[in-house]
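Okay, here's the structure, questions in a sec.
The complex appears here without one of its protein chains, the remainder shown in place.
Should a chain be cited, it is by its letter among A and B, assigned in written order, with residues numbered from 1 in that chain.
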Amino acid sequence: MTGGNAYLSPSGQEIVFVLVGLVVLGGAVLCVTSRQLVHAALWLVVALGGLAVQYLLLTAEFVAWVQVLIYLGSVVVLLLFGLMLTKAPIGPSPDADSRNRPVAFVVALAAAATLVTLVVDAFRTAWIDLDTPHGESGPIGSSLFRVWVLPFEALSVLLLAALIGAIVVSRKRDGES
Amino acid sequence: MHLVYPAVLSALLFCTGLYGVLARRNAILLLMSVELMLAAVSLNLVAFDVWLRDEVHSGQVFTLFLIALAAAEIGIGLAIVLLVYRQRGTSAVDRLTELRERDGEEAADDDRERDGDRERDDAGNGNREENTVT
Partner (left out) sequence: MNTTTAAVLVPLLPLAAAAAILLTGRRAPGFVRPLAVLPTLAAAALAVFVAARQGGEEPIAAATRLAPTGNDRLPIELALHLDGFAVLVAVLVTVVASCVQVYSTGYLRNDARYPSYAALVSLFTAAMLLVVYTDDLVVLLVGWEVMGICSYFLVGHYWETSAARAASLKAFLVTKLGDVPFLIGILALASEAGTFRISGIVARLGSPLSPADLDHPTLIALLLLAGVAGKSAQVPLHTWLPGAMAGPTPVSALIHAATMVAAGVYFVARLLPVFAASAAALVVLAAVAALTMLGSALAALAQDDVKRVLAYSTIGQLGFMTGALAVADREAAVFHLITHGAFKALLFLAAGVLIATAGTGSLAVMSRMRGLKQRAPDAYWTMTVGLLALAAIPPFSGFFSKEAVLGAAEHAALDPAHGIPAAAGWTVLVAGLATALLTAAYAARLWLVAFHDPVGARTEPVPPHEPAGPAMTSVLWLLAVPALLLGVAYRVLPDWFDGGDLAPTLTTSVLATCAALIGGVVAYAGWRRAYESDGPIDPGPPLLGPLHRHAAAGFHLDAAYAAAFVRPTRAAARLVRFLDRAVVDTYVRGAAGTPGLLGTLTRRAQTGNVQTYLSALVAGALVLAVAAVLVAAGE
């Protein structure tokens, strides 16, 4: 928020953020372009893990650990199980991309251009003060269970519903071979 | 730290996820791409929350909710993908085009396939439909 924060003299945090950001972005791009399905899942791990580092850099440590625990610990494992259960090929599969790829590329590029232009234009001067951390477990926990307790409970019901729904959907029916 | 760094990273991550959703063929890869998009949104929420110094930590709490929702989504999504795979033998998205607009003969063929194990008079219905469509 001070006037002397020029882009040409980045702080140490910024340099780390950009470097890790490149890793995240590279992992993401490899994840969506890799022809080997399992590799794609592993690149997703790289991207999401990098993102957890970014959270730490942004002093949101609780979120960072939750990210590592849930995303890396359960979601990716679930995805790997899914790949396994659908008998995904281990080697490179040439038909990993659909014929919609050129269109997807154009659309994604246009969206990126628009979003980046807008974001840069809008938040050119915004400065995040990271001197005092803003994401330790204590304050997060207290606001979660004081202010956000009702959505939290609703979310737990939602999770339960999703659990039951997943069981019902994936259950083998009687008449099925 | 400039807000622009996390914001731009988030935008690029989101567009990468978008590309994946639009270009990938395997339904599980599609789900991974969706995860990327959700993660991009989470990054945005955290960055803006830290920037705004919100007293009640709205952004970070939302991120937590989002992660929980993503877990639920991946669970349901995988269940559906597995079901589709069991029934159709494939998890390629562009093969699941049942709802496309078809011309008459093709529709009649499909009707007959579907009517295959039904009663004979139902097959008659299918033929009648064929007549009306053509």
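Assorted remarks:
FYI, contacts are C-beta pairs under 8 Å (C-beta built on N, C-alpha and C of every residue); 3 or more make two chains touch, one makes a residue touch a chain.
The model shown is predicted, which means the values in this text are computed figures rather than measured ones.
The residue from A:Gln13, A:Gln36, A:Ser74 or A:Asn100 that touches the chain not shown here is A:Asn100.
Checked against the full complex, the candidates B:Val4, B:Leu22, B:Val46 or B:Val84 give a single residue touching the omitted chain, namely B:Leu22. When the omitted chain is restored, the residue from A:Ile15, A:Ile90 or A:Ala110 that touches it is A:Ala110.
Checked against the full complex, the candidates A:Leu22, A:Val77, A:Leu118 or A:Ile167 give a single residue touching the omitted chain, namely A:Leu118.
What chain A contributes to its contact with the hidden chain is residues 98, 100, 103-104, 107, 110-111, 114, 118. One chain of the complex is left out; on chain B, the residues touching it are 18, 21-23, 93-94, 96-101.
One rule holds in what follows: only the chains that are shown with their structure count from here on.
Between the Cα centres of chain A and chain B there is a gap of 16 Å. Within the complex formed with chain B, the chain A residues making contact are 5, 7, 11, 13-14, 17-18, 21, 24-25, 28-29, 31-32, 37, 40-41, 44, 47-48, 51, 54-55, 57-60, 62-63, 66-67, 70-71, 74-75, 78-79, 81-83, 85-86, 88, 93, 95-101, 103-105, 107-109, 111-112, 115-116, 119-120, 123-124, 126-130, 134-135, 139-140, 143-144, 147-148, 151-152, 155, 158-159, 162-163, 165-167, 169-170, 172, 176. The part of chain B that touches chain A in the complex is made up of residues 1-9, 11-29, 31-33, 35-36, 39, 42-43, 46-47, 49-51, 53, 55-57, 60-61, 63-65, 67-76, 78-83, 85-86, 91-94.
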